[in-house]
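As you look at this complex, bear in mind that one protein chain is not there, while each of the others sits in place.
Let's turn to subunit A:
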Amino acid sequence: MTALLGALIGRLPIGWLQLIHSRTRLAAAMAGVAFANILVLVQLGIMGSLNNSILISYGLLNADIMISAENANTLTEGDNVARQRMFQALGVPGVQSAMPFYVATADWERADGTSTAFVTFGIDPEKGDYLDAGLAPFAPRLRLRDSAVVDRLARNMDASALETLGPDDPLRFEVRGVTLSAIDSFAAGGGFAGDGYMLVSDQTFHRIFPNRSTGAPDHILIKIAPDADPGVVLAALQAQFDGTGLRVRSFADAALEDQDYQTTERPTGLIFGFGVVIGVLVGIVIVYQILSTDVADHLAEYATFKAMGYGQSMFLGIVLEQAVILGILGFVPGIAVSWLLYEMLGAMTGLPVELTFATTAAVFVGTIIACLVSGAIATRRLAAADPADLF
(Lines give C-alpha, C1' and ligand atoms only; values in the text may rest on other atoms or scores of the structure.)
Protein backbone atom coordinates (compact mmCIF):
# COMPACT_ATOMS: atom_id res chain seq x y z
CA MET A 1 0.00 0.00 0.00
CA THR A 2 2.78 2.41 1.00
CA ALA A 3 4.78 1.54 -2.11
CA LEU A 4 1.71 1.94 -4.31
CA LEU A 5 0.85 5.32 -2.82
CA GLY A 6 4.48 6.37 -3.04
CA ALA A 7 4.55 5.58 -6.73
CA LEU A 8 1.25 7.41 -7.16
CA ILE A 9 2.22 10.56 -5.29
CA GLY A 10 5.86 10.67 -6.29
CA ARG A 11 7.23 10.84 -2.75
CA LEU A 12 6.94 8.88 0.47
CA PRO A 13 3.20 8.86 1.32
CA ILE A 14 3.74 10.75 4.56
CA GLY A 15 0.05 11.55 5.03
CA TRP A 16 -0.85 7.88 4.78
CA LEU A 17 1.99 6.84 7.10
CA GLN A 18 0.85 9.44 9.64
CA LEU A 19 -2.72 8.19 9.45
CA ILE A 20 -1.91 4.52 9.94
CA HIS A 21 0.51 5.44 12.72
CA SER A 22 -2.33 6.80 14.88
CA ARG A 23 -4.98 4.13 14.44
CA THR A 24 -7.49 5.70 16.82
CA ARG A 25 -7.47 8.92 14.85
CA LEU A 26 -7.84 7.00 11.61
CA ALA A 27 -10.75 5.00 13.01
CA ALA A 28 -12.44 8.15 14.32
CA ALA A 29 -12.03 9.87 10.98
CA MET A 30 -13.35 6.87 9.08
CA ALA A 31 -16.32 6.65 11.42
CA GLY A 32 -16.97 10.37 10.94
CA VAL A 33 -16.90 10.14 7.16
CA ALA A 34 -19.01 6.98 7.23
CA PHE A 35 -21.53 8.61 9.56
CA ALA A 36 -21.84 11.65 7.29
CA ASN A 37 -22.21 9.34 4.31
CA ILE A 38 -24.96 7.40 6.03
CA LEU A 39 -26.79 10.59 6.99
CA VAL A 40 -26.64 11.87 3.44
CA LEU A 41 -27.46 8.55 1.81
CA VAL A 42 -30.44 7.83 4.03
CA GLN A 43 -31.87 11.29 3.42
CA LEU A 44 -31.25 10.89 -0.29
CA GLY A 45 -32.81 7.45 -0.16
CA ILE A 46 -35.97 8.81 1.42
CA MET A 47 -36.03 11.72 -1.01
CA GLY A 48 -35.46 9.31 -3.86
CA SER A 49 -38.26 7.07 -2.65
CA LEU A 50 -40.53 10.11 -2.49
CA ASN A 51 -39.61 10.87 -6.09
CA ASN A 52 -40.01 7.23 -7.08
CA SER A 53 -43.36 6.90 -5.41
CA ILE A 54 -44.64 10.00 -7.20
CA LEU A 55 -43.46 8.59 -10.51
CA ILE A 56 -45.16 5.29 -9.72
CA SER A 57 -48.49 7.03 -9.12
CA TYR A 58 -48.35 8.83 -12.47
CA GLY A 59 -47.04 5.69 -14.09
CA LEU A 60 -50.33 3.90 -13.37
CA LEU A 61 -52.01 6.29 -15.76
CA ASN A 62 -51.54 6.96 -19.43
CA ALA A 63 -52.49 10.39 -20.77
CA ASP A 64 -50.98 13.21 -22.79
CA ILE A 65 -52.35 16.26 -21.05
CA MET A 66 -53.81 16.89 -17.61
CA ILE A 67 -56.13 19.72 -16.64
CA SER A 68 -56.13 20.48 -12.92
CA ALA A 69 -57.12 23.19 -10.50
CA GLU A 70 -54.48 25.86 -9.92
CA ASN A 71 -53.83 24.66 -6.35
CA ALA A 72 -53.66 20.98 -7.31
CA ASN A 73 -49.92 20.59 -6.77
CA THR A 74 -50.12 16.81 -6.51
CA LEU A 75 -52.47 14.15 -7.81
CA THR A 76 -54.41 14.04 -4.55
CA GLU A 77 -54.33 17.65 -3.39
CA GLY A 78 -56.22 20.75 -4.42
CA ASP A 79 -59.61 21.67 -5.76
CA ASN A 80 -61.67 19.82 -8.34
CA VAL A 81 -62.24 20.70 -11.95
CA ALA A 82 -65.80 21.17 -13.23
CA ARG A 83 -66.69 18.27 -15.50
CA GLN A 84 -68.05 20.89 -17.87
CA ARG A 85 -64.44 21.76 -18.76
CA MET A 86 -63.99 18.34 -20.29
CA PHE A 87 -66.58 19.09 -22.96
CA GLN A 88 -64.90 22.41 -23.68
CA ALA A 89 -61.59 20.61 -24.04
CA LEU A 90 -63.07 18.09 -26.43
CA GLY A 91 -63.92 20.99 -28.71
CA VAL A 92 -60.28 21.96 -29.13
CA PRO A 93 -58.77 20.69 -32.40
CA GLY A 94 -56.36 17.81 -31.96
CA VAL A 95 -57.97 16.54 -28.73
CA GLN A 96 -58.94 12.94 -29.38
CA SER A 97 -60.57 11.99 -26.10
CA ALA A 98 -60.84 12.99 -22.46
CA MET A 99 -61.60 11.25 -19.19
CA PRO A 100 -62.63 12.66 -15.82
CA PHE A 101 -60.28 11.29 -13.19
CA TYR A 102 -61.33 10.90 -9.57
CA VAL A 103 -58.95 10.20 -6.73
CA ALA A 104 -59.34 9.97 -2.94
CA THR A 105 -57.93 7.92 -0.10
CA ALA A 106 -60.00 5.13 1.46
CA ASP A 107 -58.99 3.17 4.57
CA TRP A 108 -59.50 -0.55 4.72
CA GLU A 109 -59.70 -1.16 8.46
CA ARG A 110 -59.41 -4.77 9.50
CA ALA A 111 -60.66 -6.48 12.59
CA ASP A 112 -57.16 -7.03 13.91
CA GLY A 113 -56.68 -3.25 14.12
CA THR A 114 -54.46 -2.94 11.10
CA SER A 115 -55.50 -0.78 8.22
CA THR A 116 -54.42 0.07 4.71
CA ALA A 117 -54.98 3.49 3.19
CA PHE A 118 -55.69 3.00 -0.51
CA VAL A 119 -55.18 5.88 -2.87
CA THR A 120 -58.28 5.08 -4.91
CA PHE A 121 -58.41 5.94 -8.60
CA GLY A 122 -61.90 6.27 -10.07
CA ILE A 123 -61.75 5.74 -13.80
CA ASP A 124 -64.15 5.25 -16.68
CA PRO A 125 -64.20 1.44 -17.33
CA GLU A 126 -64.78 2.12 -21.02
CA LYS A 127 -61.49 3.99 -21.21
CA GLY A 128 -58.87 1.43 -20.30
CA ASP A 129 -56.45 3.22 -22.59
CA TYR A 130 -56.05 5.82 -19.83
CA LEU A 131 -54.41 3.18 -17.68
CA ASP A 132 -50.89 1.89 -17.99
CA ALA A 133 -50.77 -0.89 -20.59
CA GLY A 134 -50.40 -3.53 -17.86
CA LEU A 135 -53.52 -2.31 -16.08
CA ALA A 136 -55.68 -1.55 -19.12
CA PRO A 137 -57.21 -5.06 -19.30
CA PHE A 138 -58.66 -4.55 -15.81
CA ALA A 139 -60.81 -1.60 -16.93
CA PRO A 140 -63.75 -3.51 -18.46
CA ARG A 141 -63.83 -5.87 -15.47
CA LEU A 142 -64.41 -2.88 -13.21
CA ARG A 143 -67.84 -2.34 -14.80
CA LEU A 144 -69.18 -4.82 -12.29
CA ARG A 145 -70.51 -2.83 -9.35
CA ASP A 146 -68.27 -2.57 -6.28
CA SER A 147 -65.41 -4.42 -7.86
CA ALA A 148 -61.85 -3.25 -7.36
CA VAL A 149 -58.30 -4.12 -8.40
CA VAL A 150 -55.89 -3.71 -5.50
CA ASP A 151 -52.17 -3.14 -5.01
CA ARG A 152 -50.57 -6.33 -3.68
CA LEU A 153 -47.49 -4.36 -2.55
CA ALA A 154 -49.61 -2.09 -0.33
CA ARG A 155 -48.47 -1.80 3.27
CA ASN A 156 -50.05 -3.97 5.95
CA MET A 157 -51.46 -6.31 3.35
CA ASP A 158 -51.09 -10.02 3.20
CA ALA A 159 -49.90 -10.34 -0.37
CA SER A 160 -50.45 -14.10 -0.38
CA ALA A 161 -54.19 -13.58 0.15
CA LEU A 162 -54.25 -11.62 -3.10
CA GLU A 163 -52.43 -14.16 -5.21
CA THR A 164 -55.39 -16.43 -5.79
CA LEU A 165 -57.82 -13.64 -6.71
CA GLY A 166 -60.10 -14.21 -9.64
CA PRO A 167 -63.56 -13.36 -10.93
CA ASP A 168 -64.98 -16.43 -9.20
CA ASP A 169 -62.97 -16.08 -6.04
CA PRO A 170 -62.78 -12.39 -5.12
CA LEU A 171 -61.59 -11.08 -1.80
CA ARG A 172 -64.33 -9.12 -0.10
CA PHE A 173 -63.43 -6.24 2.12
CA GLU A 174 -65.12 -3.17 3.46
CA VAL A 175 -64.11 0.44 3.06
CA ARG A 176 -66.22 3.36 4.27
CA GLY A 177 -69.20 1.09 4.72
CA VAL A 178 -69.10 -0.31 1.18
CA THR A 179 -68.21 -3.94 0.63
CA LEU A 180 -65.85 -4.22 -2.30
CA SER A 181 -64.71 -7.28 -4.21
CA ALA A 182 -61.05 -7.37 -5.09
CA ILE A 183 -61.11 -9.24 -8.39
CA ASP A 184 -57.47 -8.90 -9.22
CA SER A 185 -54.23 -7.28 -8.13
CA PHE A 186 -51.27 -5.35 -9.50
CA ALA A 187 -47.89 -4.26 -8.12
CA ALA A 188 -47.30 -0.59 -7.28
CA GLY A 189 -46.36 -0.11 -3.64
CA GLY A 190 -46.93 2.50 -0.97
CA GLY A 191 -45.78 6.07 -1.10
CA PHE A 192 -46.10 9.12 1.10
CA ALA A 193 -49.77 9.80 0.20
CA GLY A 194 -51.02 6.33 1.04
CA ASP A 195 -50.17 2.71 1.73
CA GLY A 196 -50.94 1.55 -1.80
CA TYR A 197 -53.29 1.95 -4.74
CA MET A 198 -56.71 0.70 -5.74
CA LEU A 199 -58.52 0.97 -9.06
CA VAL A 200 -62.33 1.24 -9.21
CA SER A 201 -64.85 2.48 -11.75
CA ASP A 202 -66.10 6.04 -11.44
CA GLN A 203 -69.47 4.68 -10.35
CA THR A 204 -67.99 2.57 -7.57
CA PHE A 205 -65.83 5.56 -6.61
CA HIS A 206 -68.98 7.58 -5.97
CA ARG A 207 -70.46 4.80 -3.90
CA ILE A 208 -67.38 4.82 -1.70
CA PHE A 209 -67.25 8.62 -1.60
CA PRO A 210 -70.92 9.68 -1.83
CA ASN A 211 -70.03 13.22 -0.91
CA ARG A 212 -67.98 13.59 -4.10
CA SER A 213 -69.99 15.00 -6.99
CA THR A 214 -69.84 13.26 -10.35
CA GLY A 215 -69.69 16.72 -11.87
CA ALA A 216 -66.40 17.56 -10.17
CA PRO A 217 -63.49 15.22 -10.99
CA ASP A 218 -60.05 15.89 -9.53
CA HIS A 219 -58.36 16.12 -12.88
CA ILE A 220 -59.29 15.81 -16.51
CA LEU A 221 -57.04 13.57 -18.54
CA ILE A 222 -56.71 14.12 -22.25
CA LYS A 223 -55.34 12.15 -25.16
CA ILE A 224 -54.46 13.88 -28.38
CA ALA A 225 -54.94 12.63 -31.90
CA PRO A 226 -51.94 10.67 -33.21
CA ASP A 227 -51.42 13.11 -36.07
CA ALA A 228 -51.73 16.24 -33.90
CA ASP A 229 -48.71 18.22 -32.69
CA PRO A 230 -48.67 17.88 -28.88
CA GLY A 231 -47.16 21.32 -28.40
CA VAL A 232 -49.82 22.95 -30.55
CA VAL A 233 -52.70 21.14 -28.84
CA LEU A 234 -51.29 21.98 -25.39
CA ALA A 235 -50.98 25.65 -26.35
CA ALA A 236 -54.52 25.66 -27.74
CA LEU A 237 -55.89 24.13 -24.53
CA GLN A 238 -53.92 26.61 -22.42
CA ALA A 239 -55.38 29.45 -24.47
CA GLN A 240 -58.87 27.95 -24.15
CA PHE A 241 -58.64 27.85 -20.35
CA ASP A 242 -56.72 31.07 -19.87
CA GLY A 243 -58.13 33.00 -16.95
CA THR A 244 -60.25 30.12 -15.65
CA GLY A 245 -57.93 29.33 -12.74
CA LEU A 246 -57.01 25.96 -14.26
CA ARG A 247 -53.56 24.50 -15.01
CA VAL A 248 -53.15 22.76 -18.33
CA ARG A 249 -49.91 20.77 -18.47
CA SER A 250 -48.50 17.89 -20.39
CA PHE A 251 -48.86 14.76 -18.26
CA ALA A 252 -45.07 14.37 -18.03
CA ASP A 253 -44.65 17.96 -16.84
CA ALA A 254 -47.37 17.46 -14.26
CA ALA A 255 -45.42 14.52 -12.79
CA LEU A 256 -42.15 16.49 -12.76
CA GLU A 257 -43.79 19.54 -11.19
CA ASP A 258 -45.37 17.29 -8.57
CA GLN A 259 -41.94 15.86 -7.70
CA ASP A 260 -40.44 19.30 -7.64
CA TYR A 261 -43.22 20.58 -5.38
CA GLN A 262 -43.03 17.67 -2.94
CA THR A 263 -39.24 17.66 -2.68
CA THR A 264 -38.56 21.38 -2.56
CA GLU A 265 -41.67 23.13 -1.27
CA ARG A 266 -43.28 20.76 1.13
CA PRO A 267 -41.96 20.41 4.69
CA THR A 268 -41.24 16.69 4.15
CA GLY A 269 -39.05 17.41 1.15
CA LEU A 270 -37.42 20.39 2.85
CA ILE A 271 -36.64 18.40 5.99
CA PHE A 272 -34.89 15.69 4.01
CA GLY A 273 -33.06 18.25 1.86
CA PHE A 274 -31.97 19.95 5.08
CA GLY A 275 -30.82 16.57 6.40
CA VAL A 276 -28.52 16.19 3.40
CA VAL A 277 -26.99 19.60 4.07
CA ILE A 278 -26.51 18.74 7.76
CA GLY A 279 -24.87 15.44 6.80
CA VAL A 280 -22.43 17.20 4.50
CA LEU A 281 -21.62 19.81 7.17
CA VAL A 282 -21.13 17.16 9.85
CA GLY A 283 -18.73 15.34 7.55
CA ILE A 284 -16.77 18.48 6.71
CA VAL A 285 -16.49 19.49 10.37
CA ILE A 286 -15.37 16.04 11.54
CA VAL A 287 -12.77 15.66 8.80
CA TYR A 288 -11.57 19.22 9.40
CA GLN A 289 -11.19 18.51 13.12
CA ILE A 290 -9.23 15.34 12.51
CA LEU A 291 -6.98 16.82 9.83
CA SER A 292 -6.26 20.05 11.68
CA THR A 293 -5.45 18.11 14.86
CA ASP A 294 -3.12 15.95 12.83
CA VAL A 295 -1.42 19.03 11.37
CA ALA A 296 -1.09 20.54 14.86
CA ASP A 297 0.45 17.31 16.15
CA HIS A 298 3.05 17.28 13.40
CA LEU A 299 4.08 20.93 13.35
CA ALA A 300 7.59 20.06 14.55
CA GLU A 301 7.98 17.46 11.80
CA TYR A 302 6.67 19.87 9.19
CA ALA A 303 8.99 22.60 10.49
CA THR A 304 11.87 20.14 10.12
CA PHE A 305 10.86 19.40 6.54
CA LYS A 306 10.70 23.16 5.91
CA ALA A 307 14.24 23.51 7.26
CA MET A 308 15.31 20.70 4.93
CA GLY A 309 14.07 22.70 1.96
CA TYR A 310 10.58 21.32 1.34
CA GLY A 311 8.14 23.91 0.03
CA GLN A 312 4.56 24.72 0.89
CA SER A 313 3.17 22.53 -1.89
CA MET A 314 4.50 19.38 -0.22
CA PHE A 315 2.69 20.19 3.04
CA LEU A 316 -0.53 20.97 1.20
CA GLY A 317 0.02 17.67 -0.59
CA ILE A 318 0.30 15.75 2.70
CA VAL A 319 -2.95 17.18 4.06
CA LEU A 320 -4.87 16.70 0.82
CA GLU A 321 -3.46 13.18 0.51
CA GLN A 322 -4.90 12.48 3.96
CA ALA A 323 -8.21 14.08 3.00
CA VAL A 324 -8.62 11.85 -0.06
CA ILE A 325 -7.56 8.72 1.86
CA LEU A 326 -10.07 9.47 4.64
CA GLY A 327 -12.77 10.10 2.03
CA ILE A 328 -12.17 6.73 0.39
CA LEU A 329 -11.71 4.77 3.62
CA GLY A 330 -14.82 6.32 5.20
CA PHE A 331 -16.94 5.89 2.10
CA VAL A 332 -16.59 2.11 2.01
CA PRO A 333 -18.21 1.38 5.41
CA GLY A 334 -20.58 4.31 4.85
CA ILE A 335 -22.00 2.84 1.66
CA ALA A 336 -22.14 -0.65 3.17
CA VAL A 337 -24.15 0.45 6.21
CA SER A 338 -26.37 2.67 4.07
CA TRP A 339 -27.14 -0.26 1.80
CA LEU A 340 -28.23 -2.27 4.84
CA LEU A 341 -30.36 0.62 6.08
CA TYR A 342 -31.98 0.94 2.65
CA GLU A 343 -32.91 -2.72 2.73
CA MET A 344 -34.35 -2.34 6.23
CA LEU A 345 -36.18 0.89 5.37
CA GLY A 346 -37.66 -0.67 2.26
CA ALA A 347 -38.78 -3.75 4.16
CA MET A 348 -40.25 -1.74 7.04
CA THR A 349 -42.03 1.05 5.16
CA GLY A 350 -42.69 -0.52 1.78
CA LEU A 351 -41.30 2.68 0.26
CA PRO A 352 -39.48 2.27 -3.05
CA VAL A 353 -35.99 3.04 -1.63
CA GLU A 354 -33.21 2.07 -3.94
CA LEU A 355 -29.46 2.65 -3.78
CA THR A 356 -28.71 3.54 -7.37
CA PHE A 357 -25.33 3.66 -9.03
CA ALA A 358 -25.88 7.34 -9.83
CA THR A 359 -26.52 8.16 -6.16
CA THR A 360 -23.54 6.09 -5.05
CA ALA A 361 -21.23 7.77 -7.56
CA ALA A 362 -22.53 11.25 -6.73
CA VAL A 363 -22.11 10.69 -2.99
CA PHE A 364 -18.58 9.33 -3.53
CA VAL A 365 -17.56 12.35 -5.58
CA GLY A 366 -19.27 14.62 -3.05
CA THR A 367 -17.41 12.89 -0.20
CA ILE A 368 -14.04 13.41 -1.84
CA ILE A 369 -14.86 17.05 -2.58
CA ALA A 370 -16.08 17.64 0.99
CA CYS A 371 -12.92 16.01 2.37
CA LEU A 372 -10.76 18.19 0.13
CA VAL A 373 -12.62 21.27 1.36
CA SER A 374 -11.95 20.19 4.97
CA GLY A 375 -8.32 19.53 4.11
CA ALA A 376 -7.96 22.88 2.42
CA ILE A 377 -9.27 24.63 5.54
CA ALA A 378 -7.00 22.52 7.77
CA THR A 379 -3.92 23.54 5.79
CA ARG A 380 -4.21 27.05 7.21
CA ARG A 381 -2.67 25.67 10.37
CA LEU A 382 0.49 24.78 8.47
CA ALA A 383 1.61 28.40 8.68
CA ALA A 384 2.40 27.78 12.34
CA ALA A 385 5.26 25.42 11.40
CA ASP A 386 8.32 27.67 11.85
CA PRO A 387 11.73 26.11 11.29
CA ALA A 388 13.38 28.88 13.33
CA ASP A 389 11.81 27.34 16.44
CA LEU A 390 13.67 24.07 15.95
CA PHE A 391 17.03 25.04 17.41
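Quick note on the criterion: contacts are C-beta pairs under 8 Å (C-beta built on N, C-alpha and C of every residue); 3 or more make two chains touch, one makes a residue touch a chain; residues count from 1.
In this section, contacts and distances are computed from a predicted model.
The complex appears with one chain absent; UniProt names that chain "ATP-binding cassette domain-containing protein" among the candidates "Ferredoxin", "ATP-binding cassette domain-containing protein", "Oxidoreductase" or "Pyruvate dehydrogenase E1 component subunit alpha". Checked against the hidden chain, the listed residues A:E70, A:D107 or A:E301 yield one contact partner: A:E301.
Within the entire complex, the positions of subunit A that touch the omitted partner chain are 6, 10-12, 14, 17-18, 20-21, 298, 300-301, 303-311, 387-388, 390-391.
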